[in-house]
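Removed: one protein chain of the complex. Kept in place: all other protein chains.
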Amino acid sequence: MSMLLPLLAAGVARADGGQFWMPKAASTYAQQVDDVFYFIYFTDAAFFVVLMAAMIIMAVKYKRRSEDDTTPVIKGNHTLELVWSVFPTFLLVAMFWLGFRGWINMSVPPADSMEIRVIGQKWNWTYQYPAASVNGQELPGFEVAGADEACMQRIGDPTRDIECNAPIVVPAGKPVKLVMNSRDVLHSFFIPDFRAKKDVVPGRYTQLWFEAPEPGEHNVFCTEYCGDRHGYMYSKVKVLPQAEFDAWITEQREKAKASGALTGAALGEQLFASKGCAGCHKLDGSRLVGPPLNAKFGTQENLEGGATVTIDEGYLRESILVPGAKVVAGYPPSMPPYQGQLNDAQVEGLVEYIKSLK
Amino acid sequence: MSSSHAIGHDHEHAGGHITPLPVYFAVYGALLVLTVVTVAVSYMGLPPLQSITVAMLVAMVKATLVGAWFMHLKYDAKFNVFTFLAALWFMASFFVFTFYDLASRGMVNEVTGQHVLHKDMDEQKK
Amino acid sequence: MSTAAGADHGHAHPWYQAHHFKNMEQQNAANKFGMWLFLVQELLFFAGLFMAYASMRFFYPGTWLEAAEQLDKVMGAVNTIVLLTSSLTMALGVRAAQLGNNGQVAAWCAATLAGAYGFLVIKYLEYSHKIHVGLLPGKWFDFKELTQTNTDAPQLFFSVYFMMTGVHGLHVVIGIGVIFWIMLRALRKDFSPENYSAVENVGLYWHLVDLIWIFLFPLLYLVR
Partner (left out) sequence: MSTSTLDGVGHGASGTNYLNAKKGLMSWLFTIDHKRIGVMYLATVLTFFLAGGLFALAIRTELATPAGDIFSAAVYNKLFTLHGAIMVFLVLVPAIPATLGNFLLPLQLGTIDVAFPKLNLLSFHIYVFGSLFLLYTLVTGGVDTGWTFYTPYSSSSADGNVVAALTGAFILGFSSILTGLNFIVTVHKMRAPGVTWLRMPLFVWAIYATSVIQVLATPVIAITLFLLIFEKIVGIGIFDPALGGDPVLFQHFFWFYSHPVVYVMVLPAFGVMSETITVHSRKHIFGYTAIAASSVAIAAVGFIIWGHHMFVSGQSELSGTVFSLLTFAVAIPTAIKLCSWIATLYKGSIQWNTPMLYSLGFLWIFAIGGLTGLFLATLATDVHLHDTYFVVAHFHYVMMGGVLFALVAGMHHWWPKITGKMYNDTIGRVTFVLSFIGYNLTFFPQFVAGSQGMPRRYHQYLPEFEMWNQLSTLGSYLFGLSLFIILGYLLQSLFSGKAAPRNPWGAASLEWRTQSPPVEHNFEGDVVCTYGPYDYEAHRALKS
């Protein structure tokens, strides 16, 4: 019963664009994956129905009539056993072959793919776009990361995380290759609509490619357990038409060039947004994952373990680089260390920015 | 518990097969010689691949000597031998399949295959 | 399994035959087969260490050759000979048990124990030298000469070295315990040509410890 219902529903759903089992296919190889899926699905369904029908019919038909029932001695049947050993083998080989073809396709990016670096970190994604020379002008690469603070106010709403975290922006109709690695633990980059997934491993690079033919927005999940806020590590893929994408990326590169001149609190403010600080620290005095940071400079803070500390430049610097050293009481020690990820000027900028907050 | 063709005064006994003393000493002597050989070879400065091949071959001969005579596998119930070999077989499957992954990373995708050292990690962080 | 009282159901059993076995042949065969299965799991336990060695060596071939130079081949070779000798004495002890000569069993066990202690003493000398100069596993590694010339994780070699020899050394210590137990039982005249499987099984265990070392020695010390 519980199987028949979805089966039926799946039949209906297939007529409805096949979205009962799988989300809408939005990459060039997604349809290929779905075809394999449905090949296995209908093979499975046929086997299941035949086996279960046989089981139920016989259970009813041969229900015990009296305590003295006798049964014929049937110890086996070599022909039958041979049939059910060999016949499925062909189907299994077919499944393997279809899966293998799809897999090779998914594993080998086309040579003309656009490359974007993806960095996983507890608990957000950073996307690094390469530098380029546009109209003879050298423009630097840039990073997309972090959360929109105003958006983040909606506590307890899961869609918040997916909407507020910065999306990875890619062009439509062009293969994109993600070269990924992690700064801390294993993550996994999963785009259900593209049928694309790959673990993001610290210490090595892994890669993932896709080509989205149509503009649109698609969810990104982290599918490798990575600690406390694993279930909040959402992002989006924003597929733009080529022309819009070109305009976007040029704008970002020009911004990056301009912000190269930033220093002090202005640099800090920009980093605070782009490094994802706003995802955990609010600036209006209310708590999120971490303590709020406004009007904190110069005050006393109680630490986990009973000690107190005055919030000065040294403490802020240490807390950015090695957050686990002195954790504020009542908060989890879950901030990732930024040692090695920020240069001196950047740390300086963040400290100046926090000092400036009222 | 059977023995059929041992050297020397071989006979059925409640204590199973009794290996003659000279056999033990001969095996021991061979083990010592092989140890000297393997140490000597290590001073010859062979390239790593040849060096490890020779060392492992010698070790396998030594292991066979210990297994066959000291551990009585030569005279033991055949199933115990099978058990021992089965363990080696499953060890081998662990080695072969795991190593196949390590060695074939990067055969399809170059970038995936790079094992980044921790020092590169630091550079990449900067 | 030999201390359970016999004579539970009618038959007269020798004291060393457990009640659930029909005869000594069955008991001895079961004991020995059980021991072999135990050795099987030992082999697969060590398989993990060998795999760790192989993969780290694969990742850092240069480090491996360089770091292995820090080990003392002579000490390793002497230890190999000590362990091989103790393996011989153990085999002779088993032979004595097969013949029912308890006195000789105890004597050979004592000789084996001497070898085992000798092995540990030499190992101790090696360890203390390494600890002294900072050739330590993992985050304790503090050997300037290597960290200066080689940034390819030289501590990994010593992680593997200490894990492998440490686990092996633990087996030697356990071996000392069981050989000592066998020696005491031999002094109590426990063994006879019909009842010697405890000696034989301890022997098998000790030979396996030897067998593992036969591979550890060249892998860690010799392969340049």
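First chain written, first letter: the chains are A, B and C, and each begins at residue 1.
Here is the rule we go by: a contact is a pair of C-beta atoms (placed from the backbone, for glycine too) under 8 Å apart; a residue touches a chain by one contact, two chains touch by 3 or more.
What you see is a predicted model, and the numbers here were worked out from it, not measured in a lab.
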Partner chains on view for the chain not depicted: A, B, C
Residue of A:92, A:151 or A:243 touching the missing chain in the full complex: A:92
Mind listing the chain C residues that contact the chain we can't see here? 1, 4, 8-9, 18-20, 26, 29-30, 33-34, 37-38, 40-49, 51-52, 55-56, 59-60, 137-140, 152-153, 155-156, 159-160, 162-163, 167
Absent chain, residues of chain A that touch it: 1-3, 6, 20-23, 32-33, 36-37, 40-41, 43-44, 47-48, 51-52, 54-55, 58-59, 62-65, 69-77, 80-81, 84-85, 88-89, 92-93, 95-96, 98-107, 156-159, 162, 184-186, 188, 190, 192-193, 195-199, 201-204, 206, 219, 221-232, 324, 332-333
Touch list for chain B against the chain that is not drawn: 79, 86-87, 90, 93-94, 97-98, 100-102, 104-109, 112-113, 115-118, 121
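One rule holds for everything that comes next: only the chains that are shown with their structure count from here on.
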Note: chain C sits from chain A at a C-alpha centroid distance in Å of 48
Averaging C-alpha coordinates per chain, one finds the centres of chain B and chain C separated by a number of Å equal to 15
As a quick test, compute the distance in whole Å between the mean CA positions of chain A and chain B. 45
Multi-chain contacts in chain B: which residues touch at least two other chains? 115, 117-118
If I count partner chains per residue in chain A, which residues reach a count of at least 2? none
Chain B contact footprint on chain C (complex, rising order): 25, 28-29, 32-33, 36-37, 39-40, 43-44, 47, 50-51, 54-55, 58-59, 61, 65, 73, 77, 80-81, 84-85, 87-88, 90-92, 95, 97-100, 151-153, 192-194, 196, 200, 203-204, 207-208, 210-211, 214-215, 217-219, 221-224
Contact set on chain B toward chain C in their complex: 1, 13-16, 18-19, 21, 24-25, 27-28, 31-32, 35, 38-39, 41-42, 45-46, 48, 51-52, 55-56, 58-59, 62-63, 66-67, 69-72, 76-77, 79-80, 83-84, 86-88, 90-91, 94-95, 98-99, 102-103, 115, 117-119
